[in-house]
Each structure stands twice: as C-alpha cells, then as structure tokens.
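Every protein chain except one is present and positioned as in the full complex.
The chains carry the letters A and B, assigned in the order they are written, with residues numbered from 1 in each.
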Amino acid sequence: MKKVITGNQAVAYGVILSRVDVISAYPITPQTTIVEELSELIASGRLNTRFLKVESEHSAMAALIGASTGGVRCFTATSSHGLAYMHEMLHWASGARLPIVMVNVNRALGAPWNIWSDQSDSLSQRDTGWIQLYCENNQEVLDTILQAYRIAETVKLPVMVVLDAFVLSHTSEVVEIPTMEEVDKFLPPFFLEYTIDTQEPVTFSVITTPEHFFEFRYKVQKAMEQVPGIANKVDDEFRSRFGRGYGAIERYGKEGAEVLLMTSGTVTSTSRTVIQKLVQKGYSVAGIKIKRFRPFPSEEIYEAIKGAKKLAVIDRNLSAGVGGIFAQELRASLYSREERPQVFGFISGLGGRDITPDLIEEAIHYTVEHPRPEEEILWLGLKK
Amino acid sequence: MKRMEIPLSENLGHGHLACAGCGAAIAMRLTLKALGEKIVMVFPASCWSIIPGSWPYSSFRITAIHAGFVTGGATASGVRAALDIRGDRETLVAVWAGDGGTFDIGLQSLSGAAERNEDFIYICNDNEGYMNTGTQRSSATPLFAWTTTTPVMQPKENPKKDIMAIMADHQIPYAATATIAYPEDLIRKMEKAKKTRGTRFIHLLSPCPPGWRIPSELSVKISRLAVRSRVFPLYEIENGNTYTLQEESHVVPVKDYLKLQGRFSHLTEKDVEETQKRVDDTWERLLRKARC
Partner (left out) sequence: MTKQFTFKSASEMPEISISRGHMDWNKTGAWRTQRPFYEDKTAPCNAACPVGSDIVGFIQKIAQGDFEGAWNLITEENPFPGICGRICFHPCESKCNRGSFDEPVAIHALERFVADLASTLPEKKEKFSAKKEEKIAIIGSGPAGMSCAYHLAKLHYNVTVFESLSLAGGMLWMGIPSYRLPRDVLDREISNIEALGVEIRTGVLIGEEIKIEKLKDYQAIFIATGAHRSRGVKISGEKGRGLFSGLDLLGRINLDGKVKIGERVAIIGGGNTAIDVARSVIRLGKKATILYRRSKEEMPAFKEEIAEALEEGVEIRYLVNPIRIQQKESLRRLECLRMKLGEKDESGRRKPVPIPNSNFFIKADSVVVAAGEEIETSFLPKRIGKREGIVLTQNDGRTGIEGIFAGGDLTSNQRTVAHAIGSGKKAAMAIDCYLKGNDSEDAIRKILVGNGPSISIFRYLHPGERPRNPHVVNYEELNMDYFEPARRERESKRRLKERIKRFTEVTSTLTESAALEEASRCFSCGTCNECENCYIFCPDASILKKGEKISQQVDYDFCKGCGICFVECPRRAISLEEEAR
C-alpha cells in the first residue's frame, strides 16, 4: 500500500512491522515524531509493545540492553546529543552482542546549539561496534529497518539506521508499505540462545581479564567481517520478496567514469540529478552512494571505482583535526590498494546548511579541473 | 536468646573475592536467601563487579546481569519489560547497586524508574563511599569522614544525602532501611518487598573494613552500633507517607559508634557533638513522621 509519509513515520511503520516487543526512548528533536507516533499506536492497542518512557537516552539504551538480554526484540531512536549521551552504552550493547536496532536522525552536535542535518553524531560513534546503515529516502528508511533486524539477529551485533534531520525525518514522500504477512515471512520471530533462564542461572558480563578479553574483541571483529555476506543475502531476499534492494553501496552514472562522487544520505539524491545533467553534457563522471558505513565496504567500493582517477567525497561531517570522516575512511581503505585514485575531501552542509545542486556541481568541477586537491580539506559553500 | 530462623539456601557461593569481613558479602548472602532462586538480579558497577569473580566464573547461583554504573534502574526496567512480554510475571527483578550507583551517578535512572513505578526491588548496598575504586567519597559518605578524596585535613564537609526521603517523595509503595546486624529484620523486609508490586527500595548499610578502617571482625558489631546510636535507624515507609520505626531498646551515644572506626579517628569533640546533634534531630523528625 502506498502512502505519503515522513521519514519518521516510515520509521514508525518499520517498527510496527518488525513486531518490536520493547521500545525505550527519550524525546529529542528531530526524532520526536517517531516516539509520538509509536506512543499513539501502542496506546490505541494496535501495537502490543512495552514502551518505557525513560528519563534519558543513556537509560534508553541501558533499558534495551536489559530487555534484549531478556530475549525480546528492542528498538530505540535518538539523535545528536541523545546519541552522544548513550555513547558508553553503545559500546556495551555491541560488546554484549545484543541485536538492538536504533534509528538515529542525523543532527549536528553542539556547541553551538543546532538542530539541523549533520552526520557528525552518528559518525562519532563509528568505533562503538555498531553496524551503520545510511538512508537516502523514506522508502529506504522503512526497508532498512526490516533488514536491520534480520542482519542484527543473524550476526548478533546492534544496528544503527540513519536518516537526515528534517530533510527526511519531517519531509513526506511516497512510501510503499508492505503488509504484516509479507514482513512476517521475511522476518521470523526473535530468538536469543543466551537469554535469561532462571532454571539455568548464569551471570552476564562479569569482569573479563586480559586472559580472555582480547579474544572477545576478536570475535566482535569477526562478526563484523561476516556482515557483508549476510547483509547481501538479506538484501537479495528482500529484493526478491519486495522488489527493492539497496546493496552496501550503489554506483550510478557514466560507466568507466574518470571522476567519481561519493555521497551518503539525502545528498545522494541531489547528486543523482547533478551527475545526470553533467553526463548529458559529456562529463565523465559517476556517483557512489554509501549505504553501509560500518563495516566499511572497502571491497565493494574498490570494485566500484575501477578505472577512476579521482574520487570526490562530500562529507556532511567534521572530525576536527583530520577532516571529513568518509574521506578519511576511504583514504585508509585505498592505502594498500594497487590503484589509488586521488581523493578530494569536500566538507559541506554542516549544521543543516543546504547542499545545493550548484555546490555539488562546483565540487565536481573542482575535481575535474585539479590534478590533485590543493588542500586537505575542501570547504564547500563556506563563507570564507 | 532465641535462635534466629534463616532460610537454608546458599545462593552466593563461596570462593568469592570479597575482602575478609566484608559487610556486603553478609548482606548479599542474607538477601539472596530471602529472595530465592526465581530472580534476575541486575548489578551495576560496584564492588560486586569484582566480587563474583571473572569470566567464565561467577559466585552467583542465581541469574545476574552486570550492567553499566549509571544504569541500575534503567537496565532493570528493560529486564522487567522483557519478562512481562514473555509472559513471566513470577520472576522477580532486583537491582543490587552500591551507594555510588544509587545516590550519585545512578540517581537519575533510579529516579526515572521510581517515578514510573517500575516493578522491581532496588537494593542499595551502602558502604558509604566508592570503595571498589579505593575509598573515594560519595554523597553517601557521612559528615567528617575520611576518604581518599576527603583527606583528614579536609574531611567530608557535607552530611550524608537522605536517600530514603528522596525515595519516599517518589511515592513508591515500599521503602525500608536494613543492615546486617539485624538479619531477621533484613529478611522480613526483603520478603515483604518481594510480595509488593511496583518500585521497592531497600537501603542496606554494609560496613566496609578497608574503607571504614575497622578490623574485619567488627563488621557486624559496627552495623549494630550504627542502629543503636541512631546514626542508621531501622524503619519502613509505605506509599511515601506511612512510617513504621523499628526502635532499638539499647540506645548508645554516637561516640560509641564513631570511636571504633579509623575513618573518624581525627574527629574533634566539637565534631562528635555536632554529629550527635544531627543524629538527634533526624531521629526527632523521624518520630514525628511516624506519629502522623
């Protein structure tokens, strides 16, 4: 059934269809309409879910760790400072191998105070051991949530599904909403082998000495290494059931292009238009959409960039002291490769500044015209 | 003297790493006897992060979940929700937190859970300081006490936070103080809490030999003196307004309690007098509340 819904509403649908048992969330702009929507649905009895209206985001994640250990499917949503607040618990959730799914609405981190679109919040959590999946449109948001539970429950790692503040969260688009029956066939009921059983009492997460801790961390990395294979299978199955698939990345534009533009989130949909226009004008340019950021899709990207000489990256984030994070991770993944195109790291749109088609075109032109970037960080649209 | 009736089950196995004479070990042993096997106990960071032992072992013979320092109330809320969804209303959810994880860093999640009247028993094992990290002050550290962050030249300058008053103001169904020297009282209160629904709070005083600078054999004696000197009176609060006191017939001056502890050895006469006055005032207030 097609509906015109906002990104946040799409999240709510995703949660309902996934038959989530326990939700624990704390309101923060621009996530609020997610929890409002879910509260209504639960109160009206359409959703048989416990919603713990906790008093902070840190408690939200802690409650889900408790609930997930209890063997039920969990969900939370947050943004920006809320996500930063739960930072220590994000590490805990992945270390405890709990398949929690969280939606993060990308919003800038203060100071200064800012509520608009910016990827710095989710990306500053990139070391916490969570799988991170970025979405370009509201349909993808809903679909990614359904896939996220499959992936999480298979590999036993938590998943963060990311969408842009306001641009997606509060903007309506046409979304095809699958039926509960269809989703049930795709997403089986949750079962956690190592859950609470008072007949066989065990203790969870006791102190683990240097004797063993190393190996547990090794196992987390190994689990991450399984994600590409599992995610592909899940995506393939999703495609066959629902007719839609996303992959870890998506390459679009001219085949064998010399210049590639890497983007994520809604910037991608603007980029598609720009690149189409430039290709029609005769430019050898293509685009790569990054959907999966963690684990970083090195293999997929390398495959996709064969033949390119230059890679422009638009980062809607800043790791102060080093630059854009996507660019940084890209450079690292290319370092050991045979072919290493030039990477042009553009930073734009921080704090919700619009990344306009003109800006994107400017970035592409710059990349085309320069053999190498003149600076480590190329500030796009900055009032210098 | 009559023999005390104590349940026989041992749910805290020996071989654990608590210091010799640890008041909390006695408290945990008695508590687990009272609460039984059908339980999930969430324990945020405290001395109990170490005491049960390291992976793959644990001294607990019941289901226990080690949780982040801040998160006692929140994690337990999640566990309760999960068990409810699974259709299990019988298994008891309990939290065993230290004073740091209750009075200070854990106060937010406890308050949130209490305001929601989450259905669990929250036990604050109060040894009046951050003892696991080597005896730093917490807001549960009593006035004038020495700790490593309130050295003798500048001992604790503020009185102990009244956590029971805070919990009472959340209007939770049941809150009580208890301590190890009164095992029957402790067990009775645990059993009463077990039968109640909603947020139940037990404030449990556990002397700590290294942190209080007392010899290991005096843990129980000092716990008793805490009650007899009215520094730690035993009482219950139901629904935030009905107070029941368990009055001790042997009342002693606070001096008798303070003089046995190295952490108070630097106290002057004036300090002791002030402590006595505060204890007396608090007792008076408690009596008034009990009379209403």
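Annotations for the structure displayed:
Heads up, the rule we're going with is that a contact is a pair of C-beta atoms (placed from the backbone, for glycine too) under 8 Å apart; a residue touches a chain by one contact, two chains touch by 3 or more.
Given the structure is predicted, the values throughout are model-derived calculations rather than measurements.
Shown as candidates are B:Gly134, B:Pro151 or B:Pro215; the residue that touches the absent chain is B:Pro215. Among B:Lys160, B:Arg224 or B:Arg263, only B:Arg224 touches the chain that is left out of the view. Counting over the whole complex, subunit A has residues 96-97, 156, 194, 202-206, 208, 212, 215-216, 218-219, 223 touching the chain that is not drawn.
Although one chain is not drawn, its touching partners on subunit B can still be listed: residues 1, 3-4, 6, 8, 10, 12-23, 25-26, 29-30, 52-53, 55-59, 61, 180-181, 183, 209, 215-221, 224, 249.
Keep this in mind: only the chains that are shown with their structure count from here on.
Each chain gets a centre from the mean of its Cα atoms; for subunit A and subunit B, those two points are 43 Å apart. Only residues 21-22, 24, 50, 52-56, 58-60, 62-72, 74, 88-89, 92, 196-198, 201-209, 211-212 of subunit A touch subunit B when the two sit together in their complex. Residues of subunit B that touch subunit A in their complex: 37-40, 42, 49-50, 52-58, 60-68, 70-71, 73-86, 91, 108-109, 111-112, 115-116.
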